[in-house]
Each structure stands twice: as structure tokens, then as C-alpha cells.
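Here the structure is laid out as C-alpha cells; the discussion comes afterwards.
A protein chain is absent from this complex, but the other protein chains hold their places.
Right after this comes chain A.
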Amino acid sequence: MTGRGTRTPAEGGASPARTAAAGGAAGTAPLGAVGVLAFLAVWELVPRLGLVPGRYLPPATEVLAALAARAAEAAFWVALWDTVLAWALGLAIAFAAACLLGFAIGSLPAVRAFTTSTVEFLRPVPSVALIPLAVLLYGTDIGSTLLLVVYAAFWQIYLQVLYGVADVDPVAEQTARSYRLSRWSRIRYVTWPSALPYVLTGLRLGAAVALILAITAQLVIGSPGLGREIAVAQSSGAIASVYALVIATGGLGVAVNAGVRLLERRLLHWHSSVRTEAAA
């Protein structure tokens, strides 16, 4: 198993190996909680001591109170739902498209070479540069958020799928061929599971980017969601509310990341990065 065991996706920083390390870090939880408390204490003190005017940075307690007040209103939950919906829908579309195209193009080396330069050109285009186009097409509809989210998330996932498809072990592939597995069976039983660690890494990166773009679109374009609520709060001078909403988006980001990591651990229980229980 030597060759397989050490493989991790090329995207080094967020490889599945890191996932396992983070998963096994339960022992550091109390320390993390202390850290959060310390952060809140500093935040509370800085405006109260007058180091920063309270107009710009209300104390933590005020912000948390504003968050609690917001959470009591239905409008907050509607905005949250709009953001989650745009995020999930956009991510799902990007994921499906990236997997289909990635597997199709990744398994045809000639087509892959043919499309590489186009991909290299399109991929770095920042999604926000598409805002005017999105407004032109969809106005302030959810559609404009979706356009940005799909575009940004697609490339993250697509590239990982391509890496994954290229990393199928030739011996596994030959084994499958020698037992006459059909093309479809080889994709289903060999290519897909081999590429899955990469696919999930792509999903995790894509999920984070999708959230960023969902909030950005709502903030800039004014499509419904938490982003728009932030813009509205800001223009009405409700600074504590602005911070409260920012915290809410942060919480969403944490939840998204935790969710994908959980998924990774579930689906990749057989992969070297997640086999911790077996090794113990």
C-alpha cells in the first residue's frame, strides 16, 4: 500500500491530511474557548477605554445584544435563509458541473490539453468583475448572486477534480481493465473513489468561496440575504447591527467548513488521511 498511502491532493494547504489533523484536535477545544473569551474581553475593553471610538467599534456586549435582538426578528431568518439558499444552490450547480466536466475532460488527455490554456485564462478572472454582467442579466434577483457563486466555486472544484482524475493509480486502473470492467464501472468503482479525496477538497474550498461570493453579491448588488442586511444597517447608521450581522456570516462560514469536514471524514473513512482510528 506504500504508494497509495502517502498520496494527498496537490493543493497542499488544505489536503485531506490536514483534515484528519484538525479532526483529531479535540483536546485543544478548551484552550480554543479560552482564546475566544480573551478575544471578546479585549474587544469589550478597547472601546470602553476609549482606544477606539465606540462609533466605529461598539463593545462586544452591545454587538451581541444587537445580534440577539436581530435573531428575535423574522427578517433576520429570512435573510439568513436567502443567503444559505443562494450558497447551497450555487454550490450544488458548480459541483455538478465541475464533476461532470472534470471527469469527462480529465479522462480525455487530448481534450484536457486543448482546454488547459482557456481554463488558465478564465480561472483567475475574479468573480466580482462579473457583477455588472450579473446585474445586467438578473437585476437584484437571486440569479445574480448565483452567477457569481457558481463561477467562483466552479473553478475551485473543477481543478481538484482534474487533479483527482489524473491521480488514479495505474495499477488499480489496469486491474479494473484486466477484469474487463466497463468504462462506466471503472469510473464508478475506480476513478470516482480515487478522485474523491480531491473532489471533497474542492468542495470544501468551493463552499468557502461560494459563501464569500454570496455575501459579496448581496452586499454590492443588493440581492436578498445577509449581505444586503449589512448594507442596509450600515446606511442607517446601526453600527452594532453591522457587527452583529458580520458575526452571523462568520458563524455561517464556520458551520459550512465544519459540515464539509464532517462529510470528508464520513466518505473518506478508508483514505490514509482519515484512518486515524484504525492506526490507533
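The rule is short, and it goes like this: a contact is a pair of C-beta atoms (placed from the backbone, for glycine too) under 8 Å apart; a residue touches a chain by one contact, two chains touch by 3 or more; residues count from 1.
We take it that contacts and distances are computed from a predicted model.
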item: Chain not present in the shown complex, as UniProt names it (candidates "ABC-type polar-amino-acid transporter", "NADH-quinone oxidoreductase subunit F", "Sarcosine oxidase subunit beta" or "NitT/TauT family transport system ATP-binding protein"); value: "NitT/TauT family transport system ATP-binding protein"
item: Residue of A:L40, A:I131, A:L181 or A:V246 touching the missing chain in the full complex; value: A:L181
item: Touch criterion as defined above, residue of A:F39, A:W81, A:F114 or A:W270 at the omitted chain; value: A:W270
item: On chain A, residues whose C-beta touches the chain left out of the figure; value: 1-5, 169, 171-172, 174-175, 177-182, 185, 189-190, 193, 196, 270-272, 275, 278
